[in-house]
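With one protein chain held back, the other chains of the complex are shown just where they sit.
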Amino acid sequence: MNKNQEEIELLKDQTFTTKRATVEQLERILFDPIKVLDHGFVRVIDYMGDDGAIVQAARVSYGKGTKVLSQDKGLINYLMRHHHTTPFEMCEIKLHIKLPIFIARQWIRHRTANVNEYSARYSILDKEFYLPNPENIAVQSKINNQGRGNTLDTQKAQRVLDILREDALKCYDTYMDLLNLDEETGEVKDPNKDGIARELARMNLTLNYYTQWYWKIDLNNLLHFLRLRADSHAQYEIREYANAILGIVEKWVPCAYEAFINYRKDAVNLSKTGVAALQSMLRGEKISQETSGMSKREWDELIQIFPYKHSE
Amino acid sequence: MNKNQEEIELLKDQTFTTKRATVEQLERILFDPIKVLDHGFVRVIDYMGDDGAIVQAARVSYGKGTKVLSQDKGLINYLMRHHHTTPFEMCEIKLHIKLPIFIARQWIRHRTANVNEYSARYSILDKEFYLPNPENIAVQSKINNQGRGNTLDTQKAQRVLDILREDALKCYDTYMDLLNLDEETGEVKDPNKDGIARELARMNLTLNYYTQWYWKIDLNNLLHFLRLRADSHAQYEIREYANAILGIVEKWVPCAYEAFINYRKDAVNLSKTGVAALQSMLRGEKISQETSGMSKREWDELIQIFPYKHSE
Amino acid sequence: MNKNQEEIELLKDQTFTTKRATVEQLERILFDPIKVLDHGFVRVIDYMGDDGAIVQAARVSYGKGTKVLSQDKGLINYLMRHHHTTPFEMCEIKLHIKLPIFIARQWIRHRTANVNEYSARYSILDKEFYLPNPENIAVQSKINNQGRGNTLDTQKAQRVLDILREDALKCYDTYMDLLNLDEETGEVKDPNKDGIARELARMNLTLNYYTQWYWKIDLNNLLHFLRLRADSHAQYEIREYANAILGIVEKWVPCAYEAFINYRKDAVNLSKTGVAALQSMLRGEKISQETSGMSKREWDELIQIFPYKHSE
Partner (left out) sequence: MNKNQEEIELLKDQTFTTKRATVEQLERILFDPIKVLDHGFVRVIDYMGDDGAIVQAARVSYGKGTKVLSQDKGLINYLMRHHHTTPFEMCEIKLHIKLPIFIARQWIRHRTANVNEYSARYSILDKEFYLPNPENIAVQSKINNQGRGNTLDTQKAQRVLDILREDALKCYDTYMDLLNLDEETGEVKDPNKDGIARELARMNLTLNYYTQWYWKIDLNNLLHFLRLRADSHAQYEIREYANAILGIVEKWVPCAYEAFINYRKDAVNLSKTGVAALQSMLRGEKISQETSGMSKREWDELIQIFPYKHSE
């Protein structure tokens, strides 16, 4: 890691002259790891374009027709609001990410990205695995089949961490043993023996071991990723990465970021029946879940956003 | 699993009348699991199109122009040879696959497919993990950084299996313990306790545990997958799946299968320098690795396919 | 066309036995062209899956966890509402479409589909071009840079049609002349001459000439296409195709269709500021465009859906 840090410092010291669109705010954090979870990070390796590049691409599309939309910020809002997504694809970012394997498995489901992952067929995985903070260990939610409920008390949480750690360590011992490598030095342990193939030995590691990859994606698809993964329904661990990336996007393309928050992240999608229910409420009519045609859950979610009390 | 088998039998008993292109050979094995590795399988859930559908799509492209290429097989060979790939995209297949997680991680890198994976956020993973056959446990290759070398002798292989099994079982015990579930019955173990969230507990499982998914892909992208994964450089475990799928493709689209074998799978890509070297050989000229401009490895691979001995 | 009709009738007469999911409603219209515009059509060539296939794929993901969501329709609504889009990708449809080139150019921007287009490098394009109905010829909208305003009166519309027809015919004459083909018979006109290459001659045709293609897409991406192209902001001509396809989807997957209408097509996306404005209205507070933080246009659109009159 120290060697990595050295390399990063070297990269940060180099500067070049370019005619390309350049974002000062992003240059400042280039190559710097932003810590996520216990051993993970996100760092920006490269980027292409800025808010201006979105506008520039849109103006190719709209040519002379856009004279009236002369201000860039207004144009970006307009594009976001009307789902004119292609100009946002004209910006690209490349991130280096270190993350637990079980999160990598969720992440990779977003197909519209370029990925180079550290290969455990070629190389040895480091002895680093994820353990949640005690305050993030929760019981299975009773109401949400895919979520967490209440947090465990400290003592119980500590016991969970102990057994997670114990199994992870035991599995890594076996891993190094199978590879015939010394854990401390990384060198061959017994020169009279051969380790089994790395592509086989790795199967003994638990899913909380860390992997890393380069991940390159255009802004439009990145925002789609963030809408799903910075959402409260997403698993806590991937949400932490999404939040770190949100901070990067804010520095990189501040206008697009603001439009995204307003028209996507904090927007609400009202179903046809939801629209009808709200219209009723506004007219002062009496309406209930039963008469609305909505499911209990959908109605509850609506009422949470638009508290409603019929005054009789 | 018995319940699954019952469901499969039910599906197999149902028949419908359709006007769609139908492949008798494939209908016969529809829904039937083809065993792969120790607990894995591949089974065909649905398909669209046949050899005729490739020809039909190509003829939209060619319209009246194809009169001379009247035979379907010739046309399919022509399309494959000239990389006219779009007609092959007009066939689609949906497979149900059960596979170890570390193989699923390789597999998912093929982005042009639709996937629904069993979710360990919602559900409990079964106590099934992959253990290689003793004859497939090999030491790390000395010449190939990503491959296997010689096989271990039986006794050593047995020891490897024993410790892999031990760790996998231990991790599953912990998994069920964290979930507060009884391993035998799958029921809540201690009614006064809560299990931790499934999305957390799963991180303790090792990478050889089995997962499963529905995987849907068009024929063109499937053939691309097979070219890479049925190749001798691919990891043994994924190759076993690729071979099972090759057998399915042969039943489904026999003409496309044959063209694929001839023009892709068993074809050889000769580099510019490789072409020049072969031309020299054919002219009876003296040529060696040094004078060929090829790297040692590339030259060796060429000579393996085209044995060459200059007669002085 | 008669020959085409014969071929279609032949296909319709053939029936096969299959174990695959089959949709009777769709089988009935299989291969039959649904007329769109003056010479265009959409016809279903093949399909994979039904409403049940969506549920089946979802249950792989959710396994035992979905017991509570036991009814298929409820599950499909749930998936649509929560943007769990992958199960909808498990259905696929293949359409044969005939459409004007300028519409094909819009259509092809949807990248997640498989396409085989009639090639004017290989074949001769038919003498068929699109002319709008007089009632669809409108002046450029003053308020919408990409739309139509009022319709022309019949006489003016007739003049527009006359000159469009004249240019299209003139260009086709030149096309056949360049190819050295007789327009009536399609045969070589002057046996002592050669026509120029088809790939060159085609450049003389106008953008309203018809082309045709096979288009294959999964249900999720199809619904995305329909949300954008059946929308009132879409150009009239492509909307006509989208509406025809909506009718097909309704027959094919009625539950998914209904969920799509409620949660997508007729849903409303409320921005963060829009939500705040509606909350104000419901609380009976006074709010105007100026105090809402919304643009004039956005406010007007909100008020159109949620008519609001502050009672002082």
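As written, the chain order gives the labels A, B and C, with residue 1 at the start of each chain.
Definition applied: contacts are C-beta pairs under 8 Å (C-beta built on N, C-alpha and C of every residue); 3 or more make two chains touch, one makes a residue touch a chain.
Here the structure is a predicted model, which means the values were calculated and not measured.
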{"item": "Which displayed chains the hidden chain touches across the whole complex", "value": "A, B, C"}
{"item": "Which of C:I8, C:I29 or C:L164 contacts the chain that the document leaves out", "value": "C:L164"}
{"item": "Hidden partner chain, touching residue among C:G52, C:G74 or C:G147", "value": "C:G147"}
{"item": "Sole contact to the chain not displayed, among B:K193, B:H233 or B:K286", "value": "B:H233"}
{"item": "Touching residues (missing chain, whole complex) on subunit A", "value": "11-12, 14-22, 27, 30-31, 45-49, 53, 56-58, 60-66, 86-87, 89-90, 92, 94, 96, 114-119, 122-124, 212-214, 216, 218"}
{"item": "Residues from subunit B at the interface with the omitted partner, ascending", "value": "62, 65-66, 74, 77, 81-83, 86, 109, 145-146, 228, 233, 261-263, 266-275, 278-279, 281-282, 295, 298, 305-308"}
{"item": "Touch residues of subunit C, complete complex, unshown partner", "value": "100-102, 104-105, 108-109, 111-112, 115, 119, 121-122, 130, 132, 137-141, 145-150, 152, 160, 163-164, 167-168, 170-171, 174, 177-179, 194-200, 202-208, 235"}
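Just so we're on the same page, only the chains that are shown with their structure count from here on.
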{"item": "Touch-based graph of the chains, sorted into line, ring, star, complete or other", "value": "complete"}
{"item": "Copies subunit C and subunit B - interface residue numbers shared by over half, same or different", "value": "same"}
{"item": "Mean-CA-position distance for subunit B and subunit A (Å)", "value": "29"}
{"item": "Centroid distance [mean C-alpha coordinates] between subunit C and subunit A, Å", "value": "33"}
{"item": "Overlap residues in subunit C, where contacts from two or more other chains coincide", "value": "62, 65-66, 86"}
